[in-house]
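Every protein chain of the complex appears in place save one, which is left out.
For subunit A:
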Amino acid sequence: MNQKNTVTEQICVPMTVDVPYRFAAGKYMARFLTELRDNGRFVGVKCPSCNRVQMPPRVVCAACHVKNDEWVELSSEGTMVGFTIMYLPLTDPTTGKPHEPPFVYGSVRLDGSDSTVEHMVNVEPDLDKIWVGMRMKVVLRDREERIGDLSDIIHFEPLPGQKRPQ
């Protein structure tokens, strides 16, 4: 037998590590998701100390480390603060299938919120047709099609009649 440790062949074994999860939304997100599903409304929490309105709602205000317990309703319209046109076919983890590029992700600050929400934007993937500061509205699935997860939001779309600032 050859005693020398010489590599004769490189072997790589393919394996898919498929671990199924069921994530609890928790009290705060469950209320957010049921309000969205049942009433088509966005709700956030307001910090009792700094008054920051946070979305998604969560148990503690990070800045003050106090418990959030005041709920506020937010508008379903807001302002785009950032965006990207995606050319990579990123995987939708709920289906395992890629989002078909090009598509647009946007960060939108709903009126009344201090946080932004990230989601798909239904706009032509063209830098002339999308800009920071653009006014947006949320488009939800019809009531009977909503299931109580983030897919109840179809996308954002621009409010009509806007012109790109020069």
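The definition used in the following text is that a contact is a pair of C-beta atoms (placed from the backbone, for glycine too) under 8 Å apart; a residue touches a chain by one contact, two chains touch by 3 or more; residues count from 1.
As a working rule, contacts and distances are computed from a predicted model.
A chain of this complex does not appear here, and its UniProt-recorded name among "Acetyl-CoA C-acetyltransferase", "Transport permease protein", "L-cystine import ATP-binding protein TcyC" or "Sulfate adenylyltransferase subunit 2" is "Acetyl-CoA C-acetyltransferase". Residue A:85 is the one among A:64, A:85, A:139 or A:154 that touches the chain not shown.
Checked against the full complex, the one of A:25, A:140 or A:154 touching the unshown chain is A:25.
Although one chain is not displayed, its contacts with subunit A can still be listed: residues 7, 10, 12, 15, 17, 21, 23, 25-26, 29, 33, 54-56, 62, 81-88, 90-94, 99, 105, 107, 109, 114-120, 127, 132, 149-151.
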